[in-house]
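Here's a slice of the assembly, chains where they normally sit.
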Amino acid sequence: MLAASEELAEFEVWLPDEGTFRMTMTFVAGDPYPWPYDGDLRPENTALVIIDMQTDFCGKGGYIDGLGYDINVTRAVIPPISRLLEKMRKGGYHVIHTREGHRPDLSDLPANKRWRSRVLQKGGPGQPGIGDLGPCGRVLVRGEPGWEIIPELQPIDGEVIIDKPGKGSFYATDLDMILRQKGVRNIVLTGITTDVCVHTTMRDANDRGYECLILSDCTAATDVGNHNAALKMVTMQNGVFGAVSSSTALIEAL
Amino acid sequence: MLAASEELAEFEVWLPDEGTFRMTMTFVAGDPYPWPYDGDLRPENTALVIIDMQTDFCGKGGYIDGLGYDINVTRAVIPPISRLLEKMRKGGYHVIHTREGHRPDLSDLPANKRWRSRVLQKGGPGQPGIGDLGPCGRVLVRGEPGWEIIPELQPIDGEVIIDKPGKGSFYATDLDMILRQKGVRNIVLTGITTDVCVHTTMRDANDRGYECLILSDCTAATDVGNHNAALKMVTMQNGVFGAVSSSTALIEAL
Amino acid sequence: MLAASEELAEFEVWLPDEGTFRMTMTFVAGDPYPWPYDGDLRPENTALVIIDMQTDFCGKGGYIDGLGYDINVTRAVIPPISRLLEKMRKGGYHVIHTREGHRPDLSDLPANKRWRSRVLQKGGPGQPGIGDLGPCGRVLVRGEPGWEIIPELQPIDGEVIIDKPGKGSFYATDLDMILRQKGVRNIVLTGITTDVCVHTTMRDANDRGYECLILSDCTAATDVGNHNAALKMVTMQNGVFGAVSSSTALIEAL
């Protein structure tokens, strides 16, 4: 991981496009480059995005637990996200939470997504699929207990919650519109799971020109190899989807 | 990989939604399930999508070659894609090619995408970034030699070419519109690179409800570990993005 | 208005694309053509869309009332929509309601939209703008009394409600995704106001290939001239956005 050189941390720069001086540039130590690329890291243009920290993905009796995956792996991100969230709230950064889930009538649930969740249960017959009743209510259905964000990471007033039917956070949602209204250009990605919802969101954000940072200790996957591979993919072609860092490095830079 | 059971291969079914009988169901042996989920595999509703088989990504003197990656890895997909393409053309399946590239004025090139390609050259100083002049013309610019699809996989009349500014094939393109007009529901993904453009396209297609199949021998990445990990990610949660198969299995099923 | 000829109403047709016979074709008398263009009007592929029948747009003390427009004009559509809604519910057609409104934190409210609503009040200084407190709660804010759909046209179980931040119903919503999952191809447009939200939705649906019908007696505008002009625009270039009809003609055809 490249260190964010001290010399870069504070200097004046004439920005002809903006017709103004910016007094400081801020970089987070990252791989493969100190982030963001232009050093323009400020609360006004930066959002912490916390992906799908719902009971269904990391709580006891939720969807992922029912599938037979070990939820301790995904729950490990709760303490570092909590620390980062507290820091970024105090700093006045934008905070956005997402929830994967479907309308109670399942009108936004693709037939193949439902079929996969019902027919091929790793847990064997009897496991509830998406839309079916499980220990935490109907799986991945909006308004049900399992769909709620876990108590440790509850949103507070002024934080946006994006309800999304897919893995990515942009398709069929108002996320892009909200980021635009807020003037957000930098996105810090946290949550679960690294290789599925976090990565799809990062890819879609990157294609739209957002400058993205994914935090290795604030993301987790049901499979550790997938987690590591997802992080590595980001660094290919000199940062094809952005950069990788840790919450420690980010907190230090803020 | 689960075998497509013989018993599934041909039977009659009453489809109340369509008010008709369908005479056969067709499945491709796949992991984690025989694909497509509903056996409704026909030339009318199925497209072969060939991602970014351009000189810049797999030709001598192109962008990826200049970055120092071994293009023999990505070129290995050419023979199996060629065989599959010939078979699916004969069968009357839809064929769609994509090209990553930017307008000559670079108006659709995000500033961070350009910066990464120019500043952090793995090949060291002097390597051309996106938009700069290289051995095959301006890198990833539409109309330049490096941007062209390689001779071995040239599109023919009636095949759609999607020009895309991003890694995904849906953002800022007419792909979704065209798939809809054609009535396509099943998408077979091939091309390069597995973990970047192929996977982003697969994720975005899956969120829209398309039933996706990725072919292990018709996709490749600059890093073999990333290729394998990208395939494995597809199979998580019982096929979270669809299914994985090979060109051999697909050709057998068609 | 062209009559839907009796001869067209029932005959057999061989549809090579679908490999099946369809037994009947159904047309609604319309201008400039009997609708839908292909006679394929069935409950499974047709949705009644009721736009923005909220207190803020047609109720006493709501936003439009506060702006000084006569709400009797917009309320005139309630009886014909009610009759049509009852008929289409019984027939098993898809029913979709939309609501214009913003998040309580106004994160999805463009600055210029808010400014226009606050600075240029036709009702003079003191009128509440979007997001401000008025007689029916905060104007056009989700969860407030003025934002609710009026009692006469309350959605029932199984009917989709689309919450939208703009005039069109597709931008920043899941409407397109839901129509796709349901297999909807034909859209019947009703609600208010004809020239603003109804027309924007119709234009966006038409560009996506949906076959649209707007009903003259089930839509209304704050200005009668605008209502008439909006209907006329649809019929230009041989139905540039679809066709125009009435609830009477539609009920007769169903």
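Details
Labels for the chains are A, B and C, by order of writing; each one numbers its residues from 1.
We adopt the following convention: a residue touches a chain if its C-beta (ideal position, glycine included) is under 8 Å from a C-beta of that chain, and two chains touch if they have at least 3 such contacts.
Remember, predicted model here, so these are calculated numbers, not experimental data.
What's in place is 3 chains of the same protein, and the file's complete complex has 4 copies in all.
Keep this in mind: only the chains that are shown with their structure count from here on.
At the interface between subunit A and subunit B, over half of the residue numbers appear on both sides, which makes the contact a same-residue one.
With centres set at the average Cα position, the gap from subunit B to subunit C is 38 Å. In terms of their C-alpha centroids, the spacing between subunit A and subunit C amounts to 35 Å. Averaged C-alpha coordinates give centres for subunit A and subunit B that are 26 Å from one another.
Within subunit C, residues 177, 181 each touch two or more of the remaining chains.
Taken together, the subunit A residues at the contact with subunit B in this complex read 32-33, 36-38, 64, 67, 110-113, 115-117, 119-122, 165-168, 171-172, 195-196, 199-200, 203-204, 206-209, 211, 222-223, 225-226, 229-230, 232-233, 236-242. Those residues of subunit A that touch subunit C in the shared complex are 103, 105, 107-111, 157-158, 160, 165, 171-174, 176-178, 181-182. Those residues of subunit B that touch subunit C in the shared complex are 17-20, 44, 177, 180-181, 183, 208-209.
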